[in-house]
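After the structure tokens below, expect a handful of questions from me.
One protein chain is absent from this view; the other protein chains keep their places.
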């Protein structure tokens, strides 16, 4: 309900943004905060996705998918090593309801439905954080890690990360047709 | 933690709790009391009680025994076997021959038990159904969309996207082919001929060429088993005529030896004697891999080396190994797990063998041919606090403070029933709760409207007006007090009565005179579960029912079909009302 109100009332804090022209951002997405929010090319932001740059800037690379109800941004004061803000690299998929307070999310990583990435964590490249899984604050997760079940971990050695990246690109092509973008609203 | 949903459990009479049991922590067995069975209070905390208490939904009712039946006193009979993944029915003959696993392409992930799907290595592995694979060229792999495991990790790839079970049976982890049983049999015959020296040398050479088995090879468990089995079968067959009566290990009537012995019996012994004299076979043990012997000093060393190089990460967890059929210490040994079949079962009464529940045999239908559930025979009990709990109030019960609860009895029968409730004044146990049922005897109206279920949508008006009447009654009698001997509320087929309880104080250091007998005997700490107020209630239901055609046995005087017969059913219930505040 708060998000609805935010969309009808004049946004109290419209953060400075740097949005790529090929970005797809749904009208009902919400960008709040005071620091810069950078969203890269061919990235798709679903409705009701939330970015909050109150405590630090947010940078999202290209070819990312940010799903509804996900929340990206620190929810408390940034520590000294977190001032750089949140960096989400290319080809990252953040699924429904995920909460991301990581410092870095590596290329091609998938953060599944309602996963929680603790503040200041660093996720490597091509990781998969399973549904409802949690990464604790400040944790460093190596490349190719799969987190699943009740906090189980393994390394994915299947070596198909290129195919996965291609699949994300295909998905973005389709989403571009389905989600009407309202870039102007956020610029 | 703090939240508590009231519950009602019904005791199935199949468990005999008349034998005294010992509580954990009891110094000596409790004295056997001289009480007759009827007067004894059912103790919900007795160690055995757990095994006889069920929610009403889990109970059956046998119309022939006129008794409640629980999952422990019914017999299950398998109606249909099916795979829970592809939902195909598996005939019981196949279950016998192939084992109780799906032999199509249904597999579970050896890492996390999620389902595996087939996909082509050329396409991205995520989210692909098996149907995709049929459109593309191999090789194919099994992969898990949950933990991202792929059969490629253990070196397994398939040529075709279907019939994975059969394909997997031929591939070792790492991709090497498994010799089929057929190949092995061929080889065995070969060797047998060599061994006995009866076959021509040329012939054996010719046949040996295509498959040359290494007598020191490392066998996979299945091949080892089949080798061993085959070896001992031959041994039995060869040696059985010599053994005293021909009865060797597995009474091998199928073996040629036994056959000749039987032949010998009919032909005057000459048949068997001749053979046993000519051949002096003695049993020997397996000598090499081809006979199923595996002496592998390397395996331990390999394992240690692997542990050294790859570490703990490479080992399989206990759960993962549990799912596997063979010994798999390392992740690289794990194999996709074929789905275990599931069954549809009918249930019979153990006492009279009448069917209580029978599902339709088709896998996809959810209907029942017969379904005699207790829900349709005995009144359900719903518990609600009489005074609505404010959201701010503690959900815990205050000790020594009387609380009233509303018990709603709903009658599923088409005849009105007379209900009699009996509770102990004090519940058994170290912390007794005082219980008073304000109206222990009442009648519940019949569930008259047969078509109610079907017509309920049109009936909403009438039920709504009923609702209104109730709320009006509540409003007019704001200080409506629960009166002894009177029903609180009454509907078409339901009645609510009030029960008042005084929860105990859980303090151990109470002064001596406050303590219960049990407490004096056992002054230990408050144990788990003792803070829950559970009230045993003995329910007796009486009604006059139509005499059915079949039940002539128990009712008595049921010869005339017009005659209505008096029925009675009595059972213990346990009402879980709430938790007591420990402080």
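Labels for the chains are A and B, by order of writing; each one numbers its residues from 1.
What we mean here is this: a contact is a pair of C-beta atoms (placed from the backbone, for glycine too) under 8 Å apart; a residue touches a chain by one contact, two chains touch by 3 or more.
One rule holds in what follows: contacts and distances are computed from a predicted model.
K.L.:
Which protein name, taken from UniProt, belongs to the chain you can't see among "Dynactin subunit 5", "RING-type E3 ubiquitin transferase", "Protein PTHB1 isoform X1" or "carbamoyl-phosphate synthase (glutamine-hydrolyzing)"?
P.N.:
So the chain that does not appear here would be "Dynactin subunit 5", according to UniProt.
K.L.:
Using the touch definition up top, pick the residue from B:114, B:178, B:228 or B:532 that touches the left-out chain.
P.N.:
Checking each option in B:114, B:178, B:228 or B:532, the one touching the absent chain turns out to be B:114.
K.L.:
Identify the residue among B:226, B:328 or B:357 that touches the chain left out of the display.
P.N.:
Counting the whole complex, the residue in contact with the absent chain is B:357.
K.L.:
Hey, which of B:46, B:95 or B:145 is the one touching the hidden chain?
P.N.:
B:145
K.L.:
Determine and list the chain A residues touching the chain excluded from the picture.
P.N.:
Counting only chain A, the missing chain is touched by 1, 4, 28, 47-48, 68-69, 96-97, 112-114, 130-132, 148-150, 167, 170-171, 173-174, 177-179.
K.L.:
By the contact definition given up top, give the residues of chain B that touch the hidden chain.
P.N.:
56-60, 71, 82, 84-87, 112-115, 117, 123-124, 126-129, 131-132, 135, 144-147, 342, 347, 357, 363-364, 366, 368, 371, 373-375, 456-457, 460
Operating definition for what follows: only the chains that are shown with their structure count from here on.
K.L.:
Measuring from the mean C-alpha position of chain A to the mean C-alpha position of chain B, what distance in angstrom results?
P.N.:
The separation of the two C-alpha centroids amounts to 43 Å.
K.L.:
Within the complex, which stretch of chain A touches chain B?
P.N.:
Of all residues in chain A, those touching chain B are 128, 130, 146, 148-149, 152, 154-160, 163-164, 166-167.
K.L.:
Flag every residue of chain B that touches chain A in the complex, lowest number first.
P.N.:
111-112, 123-126, 143, 146-150, 152-153, 313
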